[in-house]
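Okay, so here's the structure we're looking at.
On to subunit A.
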Amino acid sequence: MSVQYSSEHSIPVPPPIWENVGFWEAAREHKLVFQRCKECGTWAHPPRPTCPKCRSLEKEWAASKGKGTIGSWVTYRESPHPGFTAPYSVVLVELDEGVRLVSNMVDTKAEEISIGMPVEVVFDDVAEGLTLPKFRKVG
Partner candidate 1 sequence: MRSIAKKSAIVGMGVSDFSKDSGRTELRMTCDCIKAALDEVGLVPPDIDGIVKHADDGTDEHAITSAMGMGNLTYFGECRWDGSACGMVQRAAIGVATGMANYVVVYRAENGASGSRMGTSSRNMAQLATGDLLQWTYHAPFGLTSEAGRVAMTVRRYMHGHGVDSDLFGWVTTVCREHGARNPNGLLYERPATMEEYLQSKVLVDPIRVLDCYQAADSCVAMIVTTAEKAERLKQQPAYILGGVQTILAETEEKNGFYGPEVGGLPEIGRMGERLFAMAGVGPKDISVAQLDDSYAPLVPMQLEELGFCGRGKGASFCEGGDRIRVGGELPLNTSGGSLGEGFIYGMNHVAEAVRQIRGTSTAQVKDAKLALVATGAGGPASGLILGGSR
Partner candidate 2 sequence: MVMEYIPGIPLLRPKVDLDNEGFWNGVKEHKLVFQKCKDCGLLVHRPRPMCPRCLSTEKEWAPSEGVGEVYAKVNFVYAKAAYPGIKVPYAVVVVQMVEGVRIVSNMYDVKPDDIYIGMPVEVVFDDIADDLTLPKFKKRLV
């Protein structure tokens, strides 16, 4: 089971602020990228102006392998937003690169989700110009 969207209301669209643009542009091309420091190699998400470890301003968008495990999840039994149809689950994925990402599962029932479950990225073109990186069970 995947997240069901309302046909009448759109979902919140991420605003194009410069630090975030690279992440969402890559998603549109079906690539998962995270900010990585060019000096010390530290990965960081969400993106930010400087490296949180060495304070360097030199950074790049580095490709993630898109593999990780479920760190936590919730299931909305009532939708707090008209764009989403309840029930739906939101997951917190811990990527192998060491960053966490809030996302959704595709083709997975809420009862099947568990902490530690291995997942891999897939891309869901949810609307014109908006692709969300989501995850599916591995194995």
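Selection rule: all candidates are chains of the complex that A comes from, given by their letters.
By definition in this document, a residue touches a chain if its C-beta (ideal position, glycine included) is under 8 Å from a C-beta of that chain, and two chains touch if they have at least 3 such contacts; residues count from 1.
Given the structure is predicted, the values throughout are model-derived calculations rather than measurements.
Once the contact definition is applied, which of 1 or 2 turns out to touch subunit A in the complex?
1
Please output the residues of subunit A touching candidate 1 within their complex, sorted ascending.
Contacts found on subunit A: 3, 11-15, 17, 20, 45-46, 52, 71-81, 83-84, 88, 90, 92, 99-104, 110, 115, 130, 132.
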